[in-house]
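Every protein chain but one is kept in place in this view of the complex.
Coming up: chain A.
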Amino acid sequence: MKRSDASRRPSGFSQFRALLMKDIRQELRTREMLTSMVVYALLVLTIYGAALSQVADGLQVVSFAGGLLWALIVFTSLLGLNRSFSHEIESGCLEGILLAPVDRSVIFLAKATSNLLFLAVVEFIVIPLFFLFFLSGADVAATTPMIVLPLAVGTVGVAGVGTLLSTIAIDTRGRDVLLAILFIPVIFPLLYACVSATTTAFLGVEGTFGAYWTSCALAAAYDVIMIAAAWGLYEFVLDA
């Protein structure tokens, strides 16, 4: 077989696009991650519904809806993050990627972006159901649409930090457990800020919106710091 022209070094963006499109194509074909996350979220919603139906009608679901919603998002995302590298390790594909002249931070960005996309799709399906199940008859504040900001900032952080931690857990026995053990404490500051901002938006009490913006700013700062750290550490994590 004849030798071809020398390989050209591709741009980081074209490699990012190739990695991202590969993840999307695989997910569209198998629907493994999306199906498992949506089914799990529906199951949790059903359990929430069963539990809340046992308590008094006058219970103010709105006052703790932020916590319920974020518990749903975090545990659903944990399930997805555990699966996000399953294709890469199945037949040594990650090594195939690492053999290529790809900057390791590009691999992180592509995987974090695909995780973010899949989480966003699941939230797009699950959050309207959450409203339908729990908040359709409740006295919802006019400020409720403001939950979009903490949801967006929180999902970015969950995807970014989760990608780093699921990479750390790849080669370990019981990686599902390890990811959960690492993930919850590491994202706790983000989770706290997002629950706080979401609850404030749900309640819509006058004079509390300073806390809303502070929580959103803290969550955004967490995202910037943690994603920058993950970006910088990713090469070390992959080579370890």
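One rule holds in what follows: a residue touches a chain if its C-beta (ideal position, glycine included) is under 8 Å from a C-beta of that chain, and two chains touch if they have at least 3 such contacts; residues count from 1.
Note that in this section contacts and distances are computed from a predicted model.
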(message) I notice the complex is incomplete. Of the names "ABC transporter ATP-binding protein", "Glycyl radical protein", "NitT/TauT family transport system permease protein" or "Inner membrane protein YgaZ", which is the UniProt protein name for the chain that's not shown?
(response) "ABC transporter ATP-binding protein"
(message) Can you tell me which of A:Pro101, A:Gly137 or A:Pro185 touches the chain that was removed from the display?
(response) A:Pro101
(request) Touching the hidden chain in the full complex, which residues of chain A are there? Just list them. (result) 1, 3-4, 6-10, 14-15, 18-19, 22, 25-26, 29-30, 87, 90-93, 95-103, 239
